[in-house]
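With one protein chain withheld, the remaining protein chains of the complex are depicted in position.
For subunit A:
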Amino acid sequence: MPDAWVSVSLTSLALLAGLVLLAASVNMFGLSKRWDPSLKHCFVTGGSSGAGLALAKLLAQNGAHVSIVARDQAKLNKALEELEAARQNPQQVFRAYSFSVNTEAGSAAAIEAASEPFDGRCPDAFFLCAGASRPGFFVEQTEESLRTGMEQTYYAQAFTALAASKTMVQQGVKGKIVFCSSILGYFSMVGYSTYSPGKFAIRGLAETLQSEFMLYGIDVHVAFPGTIYSPGYSEENRVKPKVTLKIEETDEGATPEVVAKIILDGVRSGKFHITVDFIGNVFRSSTAGSTERNSYALDWVHGLIGYIALPIWRNSVDSTVLKHREEHEAYLRERGLRS
């Protein structure tokens, strides 16, 4: 009798393990339906620099029509040249448009302009990469700087998503919206009160729309990169508090090209949350809640690692902040922020 039970148990375990591996591989080796950018019209905001530009070039390399949108005409012209250099076939349409997309009107105008070469048909996929970061201590912020922070993170993408959604629904286009949040949309720490709220807000919007767009067959993706070695990052570090820089000392960033590749791979394989490295995967799995998971099986592993490792990491972050108290007191006194 015991032998039979052993056999049954072992077989069940083996079957279970097999199922888990299958589930994992379906997502790892892309056996699920893949999206192909070839000859799809891809609209990229923040497309003249950083990850946006890298994504635009990658999409061009993969045969897509690409419309890049940003504000600076000179940067746009340069970017367009780089797109041309990535051309795969003569049918591809590459355009650059100068618009401010942090209003609905600006976004709608940009989309209309981009739709013209396509007889008014709106783009198939919207990659919303517009954004900027100006870290600093909360106690030094103002209503204006907090509002600017929300403008540069959330509104920079929300209103384009709004205009894009209306157009896609009106025209019955079952397209895609790809938001660019940040790993600072999964967690936060000292220095990011102008940045994390907006990056969390993008996540909140993406979560709403991932559900709501099941009404239309429109897909939603949201990317959560960490440090990207871009011009934006250099700008960001000029104003970043010392204690934040110290905590980030050991961070390994990535080039915009690497990040773009991972984002495009994630969009191709239908991933909702797209993270860029191991740390990102751990955060993603540990904060998923009821969010659609890419791999139920792999997330178990990442989640377990996170459950043990994240509190340890967090403790070291807290220690660094506490040690900084004295220096910060002097900093506050110098600026008349203490009585």
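By definition in this document, contacts are C-beta pairs under 8 Å (C-beta built on N, C-alpha and C of every residue); 3 or more make two chains touch, one makes a residue touch a chain; residues count from 1.
In this text, contacts and distances are computed from a predicted model.
As stated in its UniProt record, the chain not included in the shown complex is "3-dehydrosphinganine reductase", which appears among "Exosome component 5", "MRAP2 protein", "Phospholipid-transporting ATPase" or "3-dehydrosphinganine reductase".
When you scan A:G50, A:P123, A:G175 or A:G191 for touch with the missing chain, the hit is A:G191.
Contact with the chain that does not appear here is found for just one residue of A:L76, A:L205, A:I228 or A:I263, A:L205. Residues of subunit A in contact with the chain left out of this view: 103-105, 137-139, 141-143, 146-147, 150, 154-155, 158-159, 162, 165-166, 169-172, 184-193, 196-205, 207-209, 211-212, 214-215, 243, 283, 286-293, 296, 300, 303, 306-307, 310-311, 313-314, 317-318, 321-322, 324-325, 328, 332, 337-339.
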